[in-house]
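Removed: one protein chain of the complex. Kept in place: all other protein chains.
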Amino acid sequence: MALIDQNSSGVFVISVTPFDEGGAIDWDSLDRVVDFYFEKGATGLTVLGMMGEAPKMTQTESVAIVKRVLARAGGRPIVVGVSAPGLAAIGELTAQVMDLGAAGVMVAPPGSLNTDPAIHRYYGQVVTQIGDAVPVVLQDFPLSTKVQISDEILQRIIVDYPSIKMVKHEDWPGLNKISRIRAAEAAGQRRVSILCGNGGLFLPEEMARGADGAMTGFGFPEMLVNVVRLMTAGEEAKAQDLFDAHLPLIRYETQPGLGLAVRKHMLARRGAIASPALRAPGAGLDARAVTEVDRLMARLQTRLKELN
Amino acid sequence: MALIDQNSSGVFVISVTPFDEGGAIDWDSLDRVVDFYFEKGATGLTVLGMMGEAPKMTQTESVAIVKRVLARAGGRPIVVGVSAPGLAAIGELTAQVMDLGAAGVMVAPPGSLNTDPAIHRYYGQVVTQIGDAVPVVLQDFPLSTKVQISDEILQRIIVDYPSIKMVKHEDWPGLNKISRIRAAEAAGQRRVSILCGNGGLFLPEEMARGADGAMTGFGFPEMLVNVVRLMTAGEEAKAQDLFDAHLPLIRYETQPGLGLAVRKHMLARRGAIASPALRAPGAGLDARAVTEVDRLMARLQTRLKELN
Amino acid sequence: MALIDQNSSGVFVISVTPFDEGGAIDWDSLDRVVDFYFEKGATGLTVLGMMGEAPKMTQTESVAIVKRVLARAGGRPIVVGVSAPGLAAIGELTAQVMDLGAAGVMVAPPGSLNTDPAIHRYYGQVVTQIGDAVPVVLQDFPLSTKVQISDEILQRIIVDYPSIKMVKHEDWPGLNKISRIRAAEAAGQRRVSILCGNGGLFLPEEMARGADGAMTGFGFPEMLVNVVRLMTAGEEAKAQDLFDAHLPLIRYETQPGLGLAVRKHMLARRGAIASPALRAPGAGLDARAVTEVDRLMARLQTRLKELN
Partner (left out) sequence: MALIDQNSSGVFVISVTPFDEGGAIDWDSLDRVVDFYFEKGATGLTVLGMMGEAPKMTQTESVAIVKRVLARAGGRPIVVGVSAPGLAAIGELTAQVMDLGAAGVMVAPPGSLNTDPAIHRYYGQVVTQIGDAVPVVLQDFPLSTKVQISDEILQRIIVDYPSIKMVKHEDWPGLNKISRIRAAEAAGQRRVSILCGNGGLFLPEEMARGADGAMTGFGFPEMLVNVVRLMTAGEEAKAQDLFDAHLPLIRYETQPGLGLAVRKHMLARRGAIASPALRAPGAGLDARAVTEVDRLMARLQTRLKELN
């Protein structure tokens, strides 16, 4: 199967993991949501990300999910989140999923890293552990990881570890980080693919500054796909109009600790998964929040009609 | 001068502190921005908040700012942020500003508080230090303070310290927190005023759940005023339309560490302050960000015309 | 096999996991160090703790280590650390090790818990996940977990979850916590066993305040055993003399991120394990530190002779 590389672009949706109300993996819904993402135009998927509830899986479940999604994806690229507290576990899972046909692995820095050299050293250890033939996505998400990666050390990591092919960019604020990476490349640094996260909250600006697309989730993944497409085609105003229409919902989804429940609710409402249930300790939306999201979904439909 | 109380409502704008390019306080602009806020419909102001660059002032400057704003405010209520690492400094500044005519003081919890009882104890110490005749705004802003205040301990604080008249609500996610405070009041707990922060990012939902208004800043404070007014009048759809129109800019302002520069840029563009300069170590917007904000401001004008 | 209960006492040594220089588990040394701990008087062992390098193991290795230690322990109680980012993984490992004959499991709170109710809720979820027939050791180690457990919430947890039989006490400072738990018990609260950690740094005071023993590691575990024995026998001065003799080394071992390398160096010097190697990303002692530890070990021998 094709691997991701420094020119990968488009939208890699961070896939949810569907559960039934009892907390068991809902394999049919997993198939269905994979289909749904690709029908809406996704280039690829990323499984076992934070919003895929990865840390709640057992190792056996993790591998089974990757297998199932790969089988369903029909050859389209699947990136697998392999972040774990220890290098041995990262190495073991990486070997398994690359054997199965994954397109690359994603690694976020553990929260214990507290200096620039420690972050740099860590990615060196990861690359040593998994081998430099495996394409790596560096997930740069300080709000969640508590690890702030400076521009300087990110560039040293990029220069020193060529198997890091992509940055999942979700520093916040991070628009300048994109501009600085592209400026460094203009000055001769090797290229990395930049796919943006944060639920797409800054996607138009990120594309304008040189991002290659998005790697994030949202209840309406077609928005991500179309904004990336329109921005790539130079249709900035249309892209922003479409983005703005979805923004009240994007914003509602950015609530930390609640966003995934919002996203799963939208996906369930749209028929992409059977139940919006999260595995414990996650909790679903209460009635009041359901009303709020449903109201915003209805307004979105009205607004989309106005735009057409 | 009137004090804030448990029924205070409307919009208390978190005032910026204008500086010239050299970092000196621009007193004329301070007068001008006070006028601007009130012309746009503010009920009151809050000075020396985080977004007022309070920690960058000397104590002498802090008092001078309060004096100047009180003189300009013509009797409208001015809340003063007095958060400081030590109780003695909080006590001293509180005594000074209440003597000058402030309507109350705002206190955020210091980052060292790491258990519920420690948070509770702290507010007890604050009330003892400043005396229970001074109305207190409890600022609940975990993203910035790193102190998470649980519903349970917030309710114990409200019950035990009656001089805490208001919660500046900017937990995130925090919609349920509002619902729970109002539910507790329905069950007999004493009332507190809830004014919402976070740049207004969830203002329509917050008002619908029982907030009394907003205490936050934004380059277009009239949006805050009008959303609060429309929601109070039951015109939810109109409120949301107006809110949605500003949302691309609100979102742009939520970038931590960058938001104040965005806000000051908008205020300077609108003539409310002479310079968008921040005092060091703050930095202004670079050229690229200026372009992005200006584009969003232009789009806002277009959208507002469509709505009228 | 016997389970731990609320009256468990003595010394449960936190076992190291021996590796060879290449990072592979050294099974012979694992047998040898188990023997060593029991020869020095340990009541039981705790495996897969933080200082057992648990997060660096794969799940398969974790189970294999438990099996090996149980086989070697000859029926003496083995507690297993099962802390993991997700409840499913905790449940799976717990079921496996309890089936194999473990005496109980140890669970530290994940760093994401940031309010008292969240900590309480978490232990409820753990007990639900693993079943209330499994004896649980609550590891209270804020310096490492970043989770501060207040006296109040610890007592609510003890009251609400009877299968939590033991507190591994290593809050720092935490002497009062022991006194308060014992005071609550005197007032009718159910008893828990308290075994102390922190490398034994406050062991004499902890025993005097009502601790039942130690659950920690040190290059000279016989010190832990003898201090607990002497304190229990009321021979406070002898206990303190013995403790003081080891204190320069205990102190040297308290260096965060370095302590395990110090401990393994001492164990290797004493023949309890073949190599002091840590698994990556851990690093061993440099030459200078080796000299410092060796000097302190030599001084200890001299001092012990003076005492006899």
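First chain written, first letter: the chains are A, B and C, and each begins at residue 1.
As a working rule, a contact is a pair of C-beta atoms (placed from the backbone, for glycine too) under 8 Å apart; a residue touches a chain by one contact, two chains touch by 3 or more.
These numbers were taken from a predicted model, which means no experiment stands behind them.
Here the chain not displayed is in touch, across the complete complex, with A, B, C.
From the options B:85, B:131, B:162 or B:271, the residue with contact to the unseen chain in the full assembly is B:85. Listed residues B:12, B:122 or B:161: the one in touch with the omitted chain is B:122.
Within the set C:41, C:248 or C:282, the residue that contacts the chain not displayed is C:248.
Where chain B meets the omitted chain, the residues involved are 55-59, 61, 84-89, 92, 111, 121-122, 125, 129, 279-281. Although one chain is not displayed, its contacts with chain C can still be listed: residues 172-173, 175-176, 179, 201-202, 205, 208-209, 240, 243-244, 247-248, 251-252, 255-258, 286, 288-289, 292, 299. Touch with the hidden chain on the side of chain A covers residues 114-118, 142, 148-153.
Basically, only the chains that are shown with their structure count from here on.
The central chain here, found by comparing per-chain C-alpha centres with the mean of all protein C-alpha atoms, is A. In the contact between chain A and chain C, the residue numbers used by both copies make up over half of all numbers at that interface. Centre-to-centre, using mean CA coordinates, chain A is 33 Å away from chain B.
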